[in-house]
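Could you have a look at this structure, given as structure tokens, before my questions?
Excluded from the complex is one protein chain; the other protein chains are retained at their positions.
Entry: chain A
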Amino acid sequence: MDLIEVEDLTFQNTIKSMWSKKKITFDLGPVSFNFKAGETLAIVGNNGSGKSLLAKLLVGLETPKSGKIFMNGVELNKSNINVRCLDIRMIFQNTNESLNPGLTLGTILEEPLRLNTKLNAQERISLIEHTLRQVGLMTEHRFFYRHMLSDGQRQRIALARALILNPKVIVADEPFAALDPSVRSQAVNLLMKLQRDLGLGFIFISQNLGIVRHISDKVIIMKDGKVIESGKTDVIFNWPKDEYTKKLVDSHQALVNRQNN
């Protein structure tokens, strides 16, 4: 059974003005895909192709114009927003800016627990400490502030915040873009390990085709709000059909091949 199934999801960004007609500024075309637990889905595309918007629609930050999202066969809509908050968690694009500088990391991690669960203070603390250890930090990091951590550690905190409610799906918006090479492979390893251990579904947006090819099972390629091509990673990278995909894969291959000669 599919963990997530998306059917004809559309979204329109409009500017409302009092006198003239509604102006459509962005159109996210019908998107449909599905994937199973333990699989990784990558979304690739240009800047401004609506990748982040699609991620936000999945998490429920934006409401779609039409279309349905099913999770384990149950439709997600406004009536069961609580379930969605527990099961689909997001890692935001800029880890540095998405952590509140005025709160300790413990407080940041406690917030989703306080809002979504009925745990008491003691249980919350023990869960926070457990999650911190899970992502490879120490329990003392609970008392730290954002500025005391390095980039890689911040990335781990963002991951911990997504993991703490024990979700089924994690949606990550460019999780590896701001990281340095050696720290990046740590983060990639950590994510793959957690995915193996917990059976997470993982949706991520990335520009780095090397990583996409390495960790994802399925790829969606987007351009100007439309899905151009989607399917198995292996198939798309080896036999791209669309012109744009070809260009994308070729330019990546050109980079890889030239330095092998």
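Criterion: a residue touches a chain if its C-beta (ideal position, glycine included) is under 8 Å from a C-beta of that chain, and two chains touch if they have at least 3 such contacts; residues count from 1.
In this section, contacts and distances are computed from a predicted model.
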Which of "ABC transporter permease subunit", "Peptide transport system ATP-binding protein sapD", "Rod shape-determining protein MreD" or "Carrier domain-containing protein" matches, in UniProt, the chain that is not displayed: "Peptide transport system ATP-binding protein sapD"
Among A:S79, A:Q122, A:S182 or A:N238, the residue in touch with the chain that has been omitted: A:S182
Residue touching the undisplayed chain, where the options are A:V31, A:A162 or A:I215: A:I215
Residue among A:K23, A:K36, A:R114 or A:K247 touching the omitted chain: A:K247
Interface residues of chain A (partner: the chain not displayed): 45-48, 150-153, 177, 180-186, 188-189, 192-193, 207, 209-211, 213-215, 233, 247-248, 251-252, 254-256, 258-259
